[in-house]
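Every protein chain of the complex appears in place save one, which is left out.
Chain IDs A and B follow the sequence of writing; residue 1 opens each chain.
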Amino acid sequence: MASVSVRAGGGGGRGLLARPTATDGFWSWFTTVDHKKIGILYGITSFAFFIVGGSEALLIRLQLARPDQNILKPSVYNEIFTMHGITMVFLVVMPLSAAFINYLVPLMIGARDVAFPRLNAFSYWVFLAGGLFIYSSWFLGGAPNGGWFGYAPNSVVDPSRGMTFYAIGLIITGIASTVSAVNLAVTILNMRAPGMTLFRMPVFVWMSLVVQLLLAFSLPIITVGLVELLFDRRFGTHFFDPAAGGDPVLWQHLFWLFGHPEVYILVLPAMGIVSEILPVFSRKPLFGYQFVVFSGIAIGFIGFGVWAHHMFAVGLGPVANTAFGISTMIIGVPTGVKIFNWLGTMWKGDIRFTTPMLFAVGFVAMFVIGGLSGVTHAVVPADYQQTDTYYIVAHFHYVLFGGAIFGLFGGMYYWWPKVFGRMLNEKVGKLHFWMMLIGFNLTFGPMHILGLQGMPRRIQSYPASLGLDFWNLVSSIGAFTIALSVLIFIVNAVSSFRKPKGMEADPWDARTLEWSTSSPPPEYNFEEVPVVHSLDELWRRKYAETEGGRVVPVVAGGSGTQEHLVESPRHGGGHGIHLPGPSYFPVLASIGFPVLGYGIIFSWPLAVAGVVVLLTGLYGWALEPSAE
Amino acid sequence: MASDIARPAGTHGVQIEHPATSTGLPNMKLAMWLFLASDCLLFGALISTYVLYRGSSVVGPYPSDVFDIPYTSVSSFVLLASSLTMVLALAAIQRGDQGRMRIWLLATAMLGMTFVGGQVYEFTTFFKHDHLSLTTNLFGTTFYVLTGFHGTHVAIGILMLLSVFGLSLGGRITQDKAETVELIGLYWHFVDIVWIVIFTVVYLIPTGK
Partner (left out) sequence: MRKKTRLLLGAGALLLIAAACAPNATQSSLDPQGPYARKSYDLFVPVFWVAVTIFVLVEGALLLIAIKYRHRKGRDKIPPQIHGNTRLEIAWTILPALILAGVAVPTVTTIFDLARKPAGEVMNVHVLGHQWWWEFDYPDQQIITANEMHIPTGIPIYVTLCSVGSGYQQGIGAPSDCQPGPPDGQPPAAVGNAVIHSFWVPELAGTQDVVPGRANTLLLQADHPGTYTGQCKEFCGLSHAYMKFTVVSQTPDDFAAWVRGQQADATAPTTGSLAATGMNEFVNGACIACHAIQGVEDPNGNPLVQNGGPNLTHFASRSCFAGCMMPTNEENLKKWLDDPPAVKAGSWMPDYGLTPQQIDALAAYLLTLT
């Protein structure tokens, strides 16, 4: 099926390359356009980057474990903390969320794939290319060293090549995210199964939609900032050059106009995941579904109006500081609404503390802390003290680790049986959760104190005389506890593959459509496209409510296995369903970007080669004949 | 390839039939609108940069030293005229008139190329005659990057127009593929509208210096 038909030349044409046909085996992963496989690719890649970014965090904590240490010299330390930030934001939480969104959204809305399958593959490969491009800087003259926030003019005047890699690399991953945002937004808006109205969509799908729109509208802004930074560094322009009349603060506006929506891009998918997990294990619908949805939308909107709260100390003046302080307080309201609704979901439930549920509850508990410390930043004069200290580091790790990462791990435990057809071990999972929770609080809890006691961020070392040793040591011990818990997860994940495949379709007695198809789902997702009648469609198929509000199973057996609800293959395993064929071109075209990037840094002929590769890929793609 | 067994909204379909998507809009068109909305912010940020730095250059040449408003007005008119030919191309293919469509597509591309050519000439004049380069001052920096970005957009549009023109010669753009032309048209009109904003902000609003 030529879903990208605008470029498709029609069935009769000949492409540059014969279209690949294999849908399994090692090489099929390079040409796949199946949203589930691409989701898994995103997951594996971002987890690999998680290990790398986590190792960088351990190096940071090693260096800061004791005062006056010099395990990492300043130049290396600066590269490490910069790469830690870039990695965790752009190469871990964003793509790990993308893994869930890619895999689950079509299943949850009853679609067979995303709107543009090849474009989806392209997004993944461009993201991977961008990530590898940034990391290749370690071997090509030094990694980025100006912080993930890359404040000009420091990021411009730095003589090493790192920040050029930063600018180009983030433009590349930004292209990947923009393309994917358009694709997924169209998927959610346009590909819903019959009856799947917007307000019957699972909250995770809603949050995914908000995130795609945030990406589509915030990424262009940072792209312009990065282009200006790149031009300043590479071509000697004056965007952020105060000597020529430029204003370094412009960079900060462009960066945070993207950077703050980015925070919600990172955390909303996890909020969506938690909104799926809590109802299932409380055996109750989400409390106040519409309020949760609207608060998510509100967060998305207001998220564009709070950026300057990252800049209270810049000197924007009392009027601007007041405005942004108040808008920041306002965004606390919809966030609070979500928390209360999650509590309401658990209230009067029948709560089963499985591993995914533990992570979801852990998310709520930790996110409350991050939210409350966030409110203290909105108190501008207090923020004059807190800004750029470890108090901030504590705050955003409670949001992005205690929040996003906990939610994403919960999602992994929850959907693992769906994706791989095997359960993760519950006991090991619980050990993982508790170690991670304790390690996390040991690491980041003390940072609140350190920040208030005068420890600035991004310092390579601190003297013993500041009296900060104890909490720094505690924090470092905590970091290694987290590392151990991640190791436990890896063991759990790997050993899950030693179990035989063959998980039932709906092991958790869940509520949404992805659990109505087999585990793992067939390539075509659903034998027949489901027709949706209500929110929590699958649950409605399984249970009915009496007039007195008592819940009774629709069929004998009630909870647990619902084999009969899984569409049995009536057409002999999906024959006759036409799926988009695999393609070489997304991966080919994606290679053009890093080549162009190296070209801009090292040699113009290489840049031209990059453009040629890109165009070849795109034209081959446009002219590619359909699979049949 | 268009033989989806399950025709309802949940399947992604081939555009030629305009399958019943949930919103009723074809996927590609919705995608193009989203992309253009996103692109709006790209130009928004670039134009904001230009406006913020208006009059901030510490050395010349300044805008009033280099701009030739009548010249750029003419090339702007050429670009705007290309929107008209674009509309005509779409109308032609919607009628199924491939020959007319090819003519109008080519005309649109030509007008676009005239505009880009004019821009190249303008840049060259500024550079050689007025000694305004990318690095001379903030004006040079912001002017070349903003108009250069726009020029690149036009160039990409021309590439797409010529590609469709080429495909059409091979008989691949038939009446049922009118949406392809419509999508490029959307992009092309967007680029034109952005130019109206840029032309007004950069050329017409005086800076004083």
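Just so it is clear, a contact is a pair of C-beta atoms (placed from the backbone, for glycine too) under 8 Å apart; a residue touches a chain by one contact, two chains touch by 3 or more.
Owing to the predicted nature of the structure, the values given are computational and were not obtained by experimental measurement.
Shown as candidates are A:57, A:143, A:419 or A:468; the residue that touches the absent chain is A:468.
For the chain left out of this panel, the touching residue among A:20, A:194, A:248 or A:507 is A:248. One of A:21, A:385, A:495 or A:603 touches the chain omitted from the figure, and that residue is A:385. Contact between subunit A and the unshown chain involves residues 73-75, 78, 146-147, 151, 153-154, 157-158, 242-243, 245-249, 282-285, 287-291, 313-315, 317-318, 321-322, 325-326, 329-330, 332-333, 336-337, 339-341, 343-344, 346-353, 361, 364-365, 368-369, 372-373, 375-376, 378-389, 434, 437-438, 441, 445-446, 448-449, 452-454, 456-462, 465-468, 471, 543, 545, 549-551, 558-559.
In this text, only the chains that are shown with their structure count from here on.
Distance from the subunit A centre to the subunit B centre is 32 Å, each centre being the mean of its Cα atoms. Subunit B contributes residues 1-6, 8-16, 21-23, 25, 27-28, 30-31, 34-35, 37-42, 44-46, 49, 52-53, 56-58, 134-135, 137-138, 140-142, 145, 163, 167, 170, 172, 177, 179-180, 183 to its touches with subunit A in the complex. Note for the complex: subunit A touches subunit B at residues 1-7, 9-11, 13, 109-117, 178, 181-183, 185-186, 189-194, 196, 216-221, 223-225, 227-228, 231, 235-239, 243-247, 250, 254, 257, 526, 528-531, 571, 576-578, 580, 619, 622, 626-628.
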